[in-house]
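Every protein chain of the complex appears in place save one, which is left out.
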Amino acid sequence: MADARIEKTQRTASLYFKGVTDERPYELWREFDPEMAKALSLFVTGDLYAREKLPHTTRQLVSVGALTVLNRPEELRLHIQAALNVGCLPEEIAEAIFQTIPYGGVPTVNTALKTFRQVLIDRDEWPLTALAP
Amino acid sequence: MADARIEKTQRTASLYFKGVTDERPYELWREFDPEMAKALSLFVTGDLYAREKLPHTTRQLVSVGALTVLNRPEELRLHIQAALNVGCLPEEIAEAIFQTIPYGGVPTVNTALKTFRQVLIDRDEWPLTALAP
Amino acid sequence: MADARIEKTQRTASLYFKGVTDERPYELWREFDPEMAKALSLFVTGDLYAREKLPHTTRQLVSVGALTVLNRPEELRLHIQAALNVGCLPEEIAEAIFQTIPYGGVPTVNTALKTFRQVLIDRDEWPLTALAP
Amino acid sequence: MADARIEKTQRTASLYFKGVTDERPYELWREFDPEMAKALSLFVTGDLYAREKLPHTTRQLVSVGALTVLNRPEELRLHIQAALNVGCLPEEIAEAIFQTIPYGGVPTVNTALKTFRQVLIDRDEWPLTALAP
Amino acid sequence: MADARIEKTQRTASLYFKGVTDERPYELWREFDPEMAKALSLFVTGDLYAREKLPHTTRQLVSVGALTVLNRPEELRLHIQAALNVGCLPEEIAEAIFQTIPYGGVPTVNTALKTFRQVLIDRDEWPLTALAP
Partner (left out) sequence: MADARIEKTQRTASLYFKGVTDERPYELWREFDPEMAKALSLFVTGDLYAREKLPHTTRQLVSVGALTVLNRPEELRLHIQAALNVGCLPEEIAEAIFQTIPYGGVPTVNTALKTFRQVLIDRDEWPLTALAP
């Protein structure tokens, strides 16, 4: 079973974070504590993200909404990239962010939109063409 | 256009909160300020929730995740009911809640699960049969 | 100077919390640590609340807004009573709460309004007559 | 009525943000979704900020306090400028920030004071002369 | 290795929560998802709490401080009991709570103290005798 956990973890990490050049949390944890890095990575990516109870697109939009209201732009940046990698449209990601206005307020939405805009700029996908008339 | 806003607002409110017996925020706002109650309701339900950029099921799961990490059990209770009303499965709602563990931590997940359990008890849908072997 | 601090603290506490029957934080702190209770009370009420840089009405509306977005209904309940005691109108308190919608979102506003409504009920000042046409 | 909403929105935005050179949230929202940008702007600035239930000076001090405890320095920067534009004294703004110490703690007060200091530096109004003996 | 994780998890859970009659989070998780309940429990209690990098007393005081500022009284209640079970003195727990005043503010300290007082009442250890002159 231990091997299956590692395999699920690596497969899901590849799916989500392929091409991502940001410092990866796993690297950071390992610099302080390799054992904790391994346990945390296996739990979060292997035991949780790899589950098949929700499509990856929906799962990532839930992450985007939660990270928006918590105001965690670095982690949000990772999951916006994961959302794009699993097939979410930019319009869907923006809508998940806007949907949080009544819950977490407007300033966290602004931070999330700026984070999203920077991801799109870095991917050379900005401005959004869907908005062209 | 004003009429269209009102119509969209009422139609979306009916879709989401049909059968919900909790005190509705609109009623609370109106007791303090009828004009603000109207403006806020038209904005949140008419200008935001009624948009078609995301399926209502996905939109509600985003709300569930955001309200979980913010620890807002009363509003979460409303949106868990909305999620069930638009067709989310209990397993999907539970998964949206669990998905927030790495972002908002475990205690807010516990509060959300207890809120969800109470909604299911109130609807006579508890315990979850999908878990039976 | 120590006597002046104590006098300012007692005078301001009387002004704010006259007639309040809720458990007072000072009593709670004292049950655990009388020395800390004294130091904390002198700092918060004597060194801060007693300052004359803002009118007490404005100071309390700032407190109401901050406690609304932080979702601290017990402390909010104390400061809504203080706001009424120093002369804020109910409409002004409600407006300070509504003003936080874009910053902290709607669910914390709902909790604050329910807290405010209960204070008004306890004071036999509910419903608000200013709303009558 | 729609025209009146637009007029109120524009008039209030001019009053608050005249001379502000920061990126304006409305511009950011519009890059992602012009329809949402319009609806959100009309609600926040037209339906809420334009109300006459509180003087603009008091309203802005409530915003300053709420944004301090929420730790939203970019939005706080906008509302500190709005507070100065509607006539709040620097000492009053500082006091609204200090007033939040017991509610949101000291680190958010520090961030707010640094944000405020930068606004004053940008306006060539630093250091505060009122403190000169 | 899997057996060692389970053993560490059970041993640490027994140490921390012996005699605790509150609903245990593991039971709640299991009602919704037995697989997630197991994975989460093994990670939190086995991979994290069981580590020997800090004495259990210090570890629990860190938990008490973090749960105080986050305002999570149900989880705090569990960890106050764990702190007492591993040998923390009531005065040390109260001090860990007071120490958070400058970071999270006073209202969360009040909630934590009320939670702590209730634990002591439930254990028939209230009032604190150490305060007697």
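Labels A, B, C, D and E are assigned to the chains in the order they are written; within every chain, residues are numbered from 1.
The rule we apply is simple: contacts are C-beta pairs under 8 Å (C-beta built on N, C-alpha and C of every residue); 3 or more make two chains touch, one makes a residue touch a chain.
None of these values were measured; they are calculated from a predicted model.
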In the full assembly, spell out which visible chains the left-out chain is touching. A, B, C, D, E
Of E:13, E:39 or E:61, the residue in touch with the unshown chain: E:61
Touching the hidden chain in the complete assembly: which of E:6, E:28, E:48 or E:86 does that? E:48
Need a quick check: the contact residues on subunit A for the chain that isn't drawn. 25, 28-29, 31-34, 36, 40, 44, 67, 70-72, 74-75
Suppose we count only contacts with the excluded chain; which residues of subunit B make the list? 69, 101-107
Subunit C residues touching the chain left out here are 1-2, 36, 39-40, 43, 47-48, 51
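Going forward, only the chains that are shown with their structure count from here on.
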By mean C-alpha position, what chain is farthest away from subunit D? E
Out of A-E, D-E or A-D, find the interface that copies B-C, where copy means more than half of the contact pairs are identical. A-D
For subunit A and subunit C, let me know how many angstrom lie between their CA-based centres, rounded off. 40
Separation of mean Cα positions, subunit E and subunit B [Å, integer]: 31
What whole-number Å value describes the gap between the mean CA coordinates of subunit C and subunit D? 23
Multi-chain contacts in subunit B, i.e. residues touching at least two other chains, fall at 36, 40, 44, 48, 51, 67, 70-72, 75, 94, 98, 101
